[in-house]
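Notes for the one structure printed next.
Other chains of the complex are left out, but the ones given are in their true place.
Order of writing sets the labels: A, B and C. Residues in every chain begin at 1.
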Amino acid sequence: GQSAGSGDASGEKAQLRVGAIYLDSQGFYAGVKKGIETTAAKDANLKLLGNNAQGDAAKESSFMSTLVASKVDAIITSAVSATASTPAIAAASKAGIPVVCYNTCINDADARKYVWGYVLSDPYVFGKKLGEQAGKYFTSQQIDKPKIAVLNCDFVEVCKERKRGFKDGLAAAVPGAQYVADQEGAVVDKATPVAENIITANPELDAFYAVAGGGTLAGIKAVTTRARIGKTVVFGSDMTVDIAKALVDGSILKAEIDVPAQTVGKLAYEAARKATGGAKNDTFIIPVEPILYTADDKATSEKWLTEHSDGIP
Amino acid sequence: MSTTTPTGPPVASTPARAGGRLGRNTQRLNEIGLIGAIVVLFVVLAATAPGFLTVTNQLAILRDAATVGVVAWAMTLVIVAGEIDISIGPAVAFSSVLLAKASGEWQVPFALAVLLCLAVGLLLGAGAGFLRARWGIPSFVATLGLWSGLRGLAQYMTDGLPVPLEPNGFLDVLAGSIAGIPTPAIIMAVLFGVFLFVANRTAYGRSVFAVGGNAEAARLAGISVARIRVILFATTGLLAAVSGLLLAARLGSGNGGASVGLEFDVIAAVVIGGTSLAGGKGSLLGTLLGVAFITFIGNGLVLLGVNAFFQDVVRGVIIVGAVLINVLLSHRKGAP
Amino acid sequence: MSNTDVVAEVRAGTKRYPGVTALSDVDFTVRRGEVRALLGKNGAGKSTLIKVLSGAEHLDSGEAFVRGRPLAGLGTRDVAGLGVATVYQELSLVPDMTVAENLFLGAWPRSRGAIDLRRMRAEAREAMARIGVHLDVDSPVDSLGSAGQQLVEIARAVGQRPALLILDEPTSSLAAAEVRQVIDAVRHVAEQGVAVIYVSHRMDEIRQVADTATVVRDGRIVETLPVGTASTQEIVTMMLGTAPDALAPRARRPSAERPVLSARGLVSEKLHGLDLDVRPGEILGIAGVLGSGRTEALRALVGLDRPDAGEIRLRGEAVRPGAFAAMLRRGLGITPENRRRQGIVPLLGVDENIVISDLRRVSRSGVLDRRAVRRAAQTLIDRLAIKTARPGTPIGTLSGGNQQKAVLARWLHAGSDVLLLDEPTRGVDVEAKRQIYHQMRELADDGRAVVFVSSEVEELADICDRIVVLRGGRAVAELSGDEIELNRVLALAIAEE
């Protein structure tokens, strides 16, 4: 029974329609998607309209306006950009459609005006925790001027925050850290040669800091192919099966920071569901703690692997 | 070279047939076929996609159509002339960045910043056209250079971050509606009228068809082929800049990473509309239908909740399918 | 098929293209050792008949045989296997490949999976020698010029040692000396028992090469007759279906006016100090063998090429060389030697192909006036008797002669008063030729200057008021009025340096 006129509020609503927008095709969003979908599966008579903005604010805006125009009941989104996503989210809010952000959102002032709630793990904290762990590692190895190369994903704003957090966290323990390279390395196939070239240019490299999952894998690959195992280590972000395995192995990847994606999805969906019911949200931020995994604590990583046997983080 | 190029339509067992005499009828046939396809699509979506038929959604479709349509008119002429421009996506993103940077950081007065964007778009396009016209660099290569260069520049200038724009009345109008119709759609419609007129009723427009049909003959008949080519690319550059302004208004910021792959949507719309990549024939009406087709599909796929990645599969199949049907239709017509 | 001499046969063959019946109920037979000319107006169906016999097209009804084998369902390659070798009307060579590679296109000699380059070259030389031609087998064919290319095509066909050799207008781009070469080669091949089908619009050539001629009109065979006994007048009447009009009036009155266009000491790759004067009110013929620089001379005069040295004056004023657009604005017009490649825009209508040379004339305040376009085109279509269904019919579907007239009409539309016509009668049938001659004469009478380049010395001698002979990029002789005589022009053009 799909009536086209879901716009009319009168009478019994045939179906609840929720739009979900994923920022790009990184593994994290596959996890969020799974989280949303498994939680939503419990609701009968619900249609989920998922879409992927592929990191493109123009595409996001177009999806958003399509969802708004067709009068969905709620929208879950990870905003492509703090500024560029604002008009679309504002339009949704003005059309009376509650918007729930997760992972990324628009700038704070506007978010509090237009967004019902924000499932957030603070990227600065995310980076900082890893930075502090890196500090511990270098201190324990008695390296006081480590040469570090960053594999960044600066085309996403969150990544810059993560990087800032990492640098601050590390500087607290190891003020002499030097950043000898800072190249884009977010997608594994592009990042691998870049990481290898960085080793070439900096033969004495002590560590890679990868701001995203693709870079983490690339760093591990490069250290392996350039026979720097035991000399260059990797601090990475975002969990995947390969990364968990590398942690268990422990010879290259020393620490990994991750936001549990499926939890984020679950929380975001629950928030959206509440919003459609007309509930108010006083706290605005719905916090999610990033989880730090280290090479020393293999058990946690192994547990992660069993819990995510389908490969979706 | 010279001696070679078979002028006719490319291939198939009956190379001569698809050609001239039937050119116009085939064109018409193709348009009727497309209208049929669009009507079917519309009915199917109306029946299956909740919210499709609402007025707001139809207006949203109009707004989205402009993203592809504005540039598609200019692209039609480029392709009719036997050329191609693959720099659209980066050019649009670059223009949005330029507007934001100029009116913000560089403190250029807003009206001037808008003019600057348009002028730069025009000049960049003209530059690619000049490389083609003066040095015979294939337009695919010349615009591939722009494709890579402008994307890089836009991202480099902004460090990959959106550059916020001060809101103002002009931007609000661009992002909003006039008399209930989305402004981009109005601009698209006006430009369509202009291009329809230019293509069919001006010396320039007819010269484009002549150049696409046989550049050497056009040159010997006194048409300045080089000038035409420069103007063609200058026009796509200009309209990409206009698209960039619309994008900036819509997003309230300049975005170096936006509009990835837009060039392919635009080219697909033109080709679905029956314009031949071999040059010499095509119609704006066809492109209009192609834009409508592509936009309906994009909208429908979202409303139907089709998996985001799978949408690309559907899109690929549909592009090839639509062109295949065009070809089959003209073959049938061509048979004795 | 009891007669073993019959090499190829068509019985009740009909072939339709959309809108045209190219062949209708045709019966046609050709035997060993016979050279059969195919004659007919443009669009009569000659090339279609040939394509049917070579397997490039298939009959809609009726049957075609080669050496007794029905051709239904066979492709060009199968038919070639039966011993048919064809030289098509449109050059079919691959420009960037060498002479040797082109000679064996698609059938390169191989040994152990690889192309045997040494054997290929040797066999190529042999094949060229067989028709008495000596070209560098390693040079790319597009460095040869059209004569050389045509000879390569003929060598390729002959090299296949065919039972049936088909030549579709093999000489339309050749001048006297090369035509001689082709005719000798064809006779030589026929003497060895090969059947030959030979298409040409030039009657004198037909007389030299063919034994019998088949006249085709509107897709039907009118008659097959021995060439020796029929008069040209008779044959032409058969082709046209009516008695031909009189030839263009020979005026033979060189103009005494001051030159409107003159060149002094032009030097370029193929020109070596060319002097030339073009006067209003006359038809100036330019004669010369292939590669004598006729095309280059016209291109330089009209500003398409920039000569390395020399001066060009228009109405007494020196002009900047290479300023093509300016020359057009100042009243020059050129029709190129290759109509299909450089002349027409095939998908556009006849009307647009005509008015394209000056769109302002049919515009009002920058907007094309459709009625003005139609009117201007219709006037010229009527004046030149261009046969077209509608003014808007795509020009690519017209016969060669009519296309040529439309290209000429372009410059009448633009009001040009100096017309440079490069091979305007190439591949054009008798009737259209006559009409073109008449036009040229009318233009000259009207006080315009007409420059007429042709490889057919006969027609130059027939209609020009003055003839300049080019040799090696230089004007070596000038004849005017009654000095003009076929043999003299021929001798001057061919004479060794």
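In this text, contacts are C-beta pairs under 8 Å (C-beta built on N, C-alpha and C of every residue); 3 or more make two chains touch, one makes a residue touch a chain.
Remember, predicted model here, so these are calculated numbers, not experimental data.
Shown is a single representative of every chain type; counted across the entire structure file, the complex carries the copy numbers A x1, B x2, C x1.
To be clear about the criterion, only the chains that are shown with their structure count from here on.
A comparison of C-alpha centroids places B closest to the centre of the full protein. Ranked by how far their CA centres sit from the centre of chain A, the chains are topped by C.
Centres computed as Cα averages put chain A at a distance of 34 Å from chain B.
Taking the mean of the C-alpha atoms as each chain's centre, chain A and chain C sit 72 Å apart.
Inter-chain centre distance (chain B to chain C, centres taken as mean C-alpha positions): 42 Å.
Those residues of chain B whose C-beta lies close enough to touch chain C in the complex are 1-4, 7-8, 16-17, 19-24, 200-203, 206-207, 209-210, 213-214, 216-218, 220-224, 280-281, 334, 336. Contacts from chain C toward chain B in the complex involve residues 16-19, 60, 91, 93-96, 142, 149, 304, 324-325, 328, 334, 336, 340-348, 352, 356-360, 363, 366-368, 370, 393-397, 410, 414.
On the side of chain A, the complex with chain B involves touching residues 2-7, 14-15, 17, 22, 25, 47-52, 54-59, 61-63, 65-72, 81-88, 154-157, 160.
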